[in-house]
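All protein chains but one are shown in place.
The letters A and B name the chains in turn, as written, and every chain counts its residues from 1.
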Amino acid sequence: MSQTVAQVTGDLYAEVQTFYARQMRRTDALDIEGFADTFTEDGEVTHADGGRTRGRAEMIAAMRTRLPRYRDVSTQHWFGQLLIEPMNDGSLEISYYTLVAQTGESGLSLQPAYTVRDVLVREPDGRLLTRSRSIRRSTPAQR
Amino acid sequence: MSQTVAQVTGDLYAEVQTFYARQMRRTDALDIEGFADTFTEDGEVTHADGGRTRGRAEMIAAMRTRLPRYRDVSTQHWFGQLLIEPMNDGSLEISYYTLVAQTGESGLSLQPAYTVRDVLVREPDGRLLTRSRSIRRSTPAQR
Partner (left out) sequence: MSQTVAQVTGDLYAEVQTFYARQMRRTDALDIEGFADTFTEDGEVTHADGGRTRGRAEMIAAMRTRLPRYRDVSTQHWFGQLLIEPMNDGSLEISYYTLVAQTGESGLSLQPAYTVRDVLVREPDGRLLTRSRSIRRSTPAQR
């Protein structure tokens, strides 16, 4: 087991977790523009069904069409088992498990589990932004 | 997106997460006095139904009346998407998602999701204590 991946500092770990806690509060509050602002201008999202959006404007339009699905339910995006890999170009490759919990009139339901891979980049002013996100529905490990 | 909130250090992030891991082990073990000890003497809890307790004695009495509901089940309080905002007066405003998992004879069940806002204060001896907690059942973001 060769472990060549650099050790992640506590400060970076806290910063990345905080970045996601803010980003997900915007998603879960259906603050679509606020959510898009946590991506780079050319930010890209590849969804589990293969659909892809490129750039904030396209992302906002796609989210608007999905809004009706979130009417009458409250949504929480949970993240787990976060892994941070600092790249040579200064970007961060992140992967994490995600579960979406929805509370509606009939109680709580959980969506199928996903694994997500993000690339985060640091803006000149120091903020982190998501440059790309790839969402993959978890599939059996054994073929 | 103006981000005026101070960056949280890794040490503070680990300390706050550890504080909650200990506090929730006491709750989940039904160690009511031990749980109350993690609050300030005048600590206040506002429940999702609007009920409120003020001070450790009232908190302990209220928890005793709820005890029968936890008989025959084991409970785990899960926290996610923790956000820490250090205030000017030295206190910490914290918010997080919470899910309550209960395992009984018929397996696991999840309670509806909540969002919690806490104020933590640091005692002269360095320990953190909860000064106030406000528990809100998650409601649809869209009206």
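Just so we're on the same page, a contact is a pair of C-beta atoms (placed from the backbone, for glycine too) under 8 Å apart; a residue touches a chain by one contact, two chains touch by 3 or more.
What you are looking at is a predicted structure, and each value in this text was computed from that prediction instead of being measured.
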| item | value |
| --- | --- |
| Chain not shown: contacting residue from A:Arg52, A:Arg69 or A:Arg137 | A:Arg137 |
| Contact partner of the left-out chain, one of B:Gln17, B:Thr46 or B:Gln111 | B:Gln17 |
| Residues in chain A touching the chain absent from view | 1, 3, 7-14, 80-84, 97, 99, 110-113, 115, 137-142 |
| Hidden partner chain, residues of chain B it touches | 9-15, 17-18, 20-22, 24-25, 28-31, 34, 37-38, 67, 70-80, 101, 103, 107-108, 110, 127 |
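Methods note: only the chains that are shown with their structure count from here on.
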| item | value |
| --- | --- |
| CA centroid of chain A to CA centroid of chain B, Å | 25 |
